[in-house]
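Below you'll find the structure, written out as structure tokens, and then a few comments.
Removed from the display is one protein chain of the complex; every other protein chain stays in position.
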Amino acid sequence: MTTRDWLLADSPTSRLQANVGRAYRVFTALLRNPLSVLGGIIILVLLLTALFAPLIAPFSPTGQNLSQRLLPPSGVNWMGTDELGRDIFSRVVWGSQITLTIVALVALISAPLGLLIGAIAGYFGGWIDKILMGFTDIFLSLPKLILALAFVAALGPGINNAIIAIAITSWPAYARIARAETLTIRNAEYISAVQLAGAGPIRVIVQHILPLCTSSMIVRVTLDMAGVILTAAGLGFIGLGAQPPLPEWGAMISRGRTFILDQWWVATMPGFAIIIVSLGFCFLGDGLRDVLDPKSEGKS
Amino acid sequence: MTTEQPTLASPPPDKISGKRARRQLSALAGFVITLFLTFLGLLAITFFIGRVIPIDPVLAVVGDRATQAQYDAAKIAMGLDRPLYEQFVSYVVNVFSGDLGRSVSTGRAVADDLSRFFPATFEMATLGILIGVALGVPLGVTAAARQGSWLDQAIRVVGLLGYSVPAFWLGLVGLAIFYARLRWVGGPGRLDIFYDGLVSPVTGMILIDSLIQGEIDIFWNAVWHIVLPASVLGFFSLAYIARMTRSFMLDQLSQEFVTTARVKGVPERVVIWRHAFKPIRVPLITVIGLSYAGLLEGSVMIETVFSWPGIGNYLTTALLNADMNAVLGSTLVIGSVFIVINKVSDVLYRVLDPRAR
């Protein structure tokens, strides 16, 4: 029996084999879609860039050199230099760490939070459902960016507060999905079987309901990441996100604003980084959705 | 021969209208209630942001050089010595009576400020959505009709770009290219400086005011200035609308009744517009509504870039000055418009779809 046969077995003999087999099938299905491969590569490059930023960046992201200010892109400074003579390429490379941190933390805070709230609402139903979902709906019907802005205004500018604000405004969508999924699972026979076997609600939710919500959740989170990056960059642009001299892409564009008419590269270069990374998440998310959750196309 | 009695399929007409009226009335009541609750939720959130999160809202107002006496006086004036729920009730009462507090940076009542800044935002967002609908719907329909063609791929990419390009960046690049290089459009602001203040505000929307007052030059100057920011906003709504239209259309085109139309020998153009497009007009209204609300949000960034004297610019200025009353006031106004558009498009859906009637 080859590895491939083992992976694609119709009747896996262990839980591990089933899980790995499923992952393999999703992976091969993704490989068939060129755009999702591109998205995956972009995100991989982002990860590697963030990890090896000190090795990749030719210059210091914060070291100022006023004699070298506002140089156009060249062989030495691939993306030119900014108003303090810092190499923009190096700053963009280091900025990937900030972007990745924001994306990861927002996903880690908001997805489990939404998942839990949605699963609890769906599982218990009744007034718990009404209250939790009423709350969720109010959040959902409010503009995310404005809400995030207001939160940051109250919390004070800074990258941590920006992350908190974005996470606070992102969970409701996940709660919605988790609730819908839970409702379809809740009355399944095998859930009754688990309940009859004496499992309490926490055990049922955590061990039997949440795992089934994960695939649609992964799709949604991946698709949302582009929005998170844009919101974070927007906060940085307005001056409420990451503070100088941190090389956050949005804040870099904001600094370059003054020079947009003559030294266009200062503002445009970080923008390309944002677009490429966001597109990467969109491509990958689209591909994942086609594989994991084909019915949700168009409902965003 | 057993032909079903028509009465089985539907009750007699007088019964229908009575039932329908009652159902519509209860739907209306439900609509008003959810609208009110959502609005109350918005108030609770802004209250929470303004009064609970800040460690010391008094300090934010009086500054850290105030004496203890000044501090205490401000605290009592702001009602912060009272219990939280009382503060919330008085906050709600104030908001409903139109009192949003005073802006620290402009020194005027926030409500007055907002009513002066809102028309500029409204004007730009409306133009943006018009561009988005006029281009997005036909593009989405075409993409679906020619699924898999290069045009479809191109529209897909445009749709994804709408999700991945920062609005403020696109605005800046637009300014650099179309204003600084090509001189096709006007720069930041609503008018060239020497036209400023020549039109007295009636509606607050400069395109309309200048026409009312017969100032054709000013009208064209305003058009010259609004084209770029409105197009940038339009691009984002175009991307969203085209993407959704495409996906709705693909859904419809795979339906059996579309095949039925083809079996009848109906030309493809009619198949697409009469059979596939007609049923999606209703969900499209919702999409357009959402997109419009999204533009109000997007205008916050765009206005900053284009120095557009709208609510978004007002909000960002307030944010940087920690002018909480102005921040919360703008959040409330934008949030309310957002909620109303959301709910109205929801109701329209139910009123317009023959299946839901």
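When the chains are written out, they are named A and B in that same order, and each has its own residue count from 1.
Going forward, a contact is a pair of C-beta atoms (placed from the backbone, for glycine too) under 8 Å apart; a residue touches a chain by one contact, two chains touch by 3 or more.
Just so we're on the same page, contacts and distances are computed from a predicted model.
Colleague: Tell me the UniProt name of the left-out chain, picking from "Peptide/nickel transport system ATP-binding protein", "Heme exporter protein B", "RNA polymerase sigma-28 (SigD/FliA/WhiG) subunit" or "Sarcosine oxidase subunit delta".
Modeller: "Peptide/nickel transport system ATP-binding protein"
Colleague: Using the touch definition given at the top, which of the shown chains does the missing chain touch?
Modeller: Taking every chain of the complex into account, the missing one touches B.
Colleague: Return the single residue from B:F96, B:W184, B:W220 or B:F257 that touches the missing chain.
Modeller: The single option touching the absent chain is B:F257.
Colleague: Where the complex has a chain not shown, which of B:P279, B:G294, B:G310 or B:G335 is the residue touching it?
Modeller: B:P279
Colleague: Contacts of chain B with the missing chain: which residues?
Modeller: Interface residues of chain B facing the absent chain: 1-6, 8-10, 148, 255-257, 259-268, 274-275, 278-279, 353-355.
By definition in this document, only the chains that are shown with their structure count from here on.
Colleague: Just give me the whole-number Å value for how far the CA centre of chain A lies from that of chain B.
Modeller: The computed centroid separation for chain A versus chain B comes out at 25 Å.
Colleague: Help me check something: in the complex, which residues belonging to chain B touch chain A?
Modeller: The contact residues of chain B facing chain A are 37-38, 41-42, 45-46, 49-50, 53-54, 160-161, 163-169, 172-173, 175-176, 180, 244, 247-248, 251, 293-294, 296-298, 300-301, 304-305, 315-316, 318-320, 322, 324, 327-328, 330-331, 334-335, 338-339, 342-343.
Colleague: Under the definition above, what is the set of chain A residues touching chain B in their complex?
Modeller: 134-135, 137-139, 141-147, 149-155, 226-227, 230, 233-234, 237-240, 250, 253, 256-257, 260-261, 264, 267-268, 271, 274-275, 278-279, 281-283, 286, 297-298, 300
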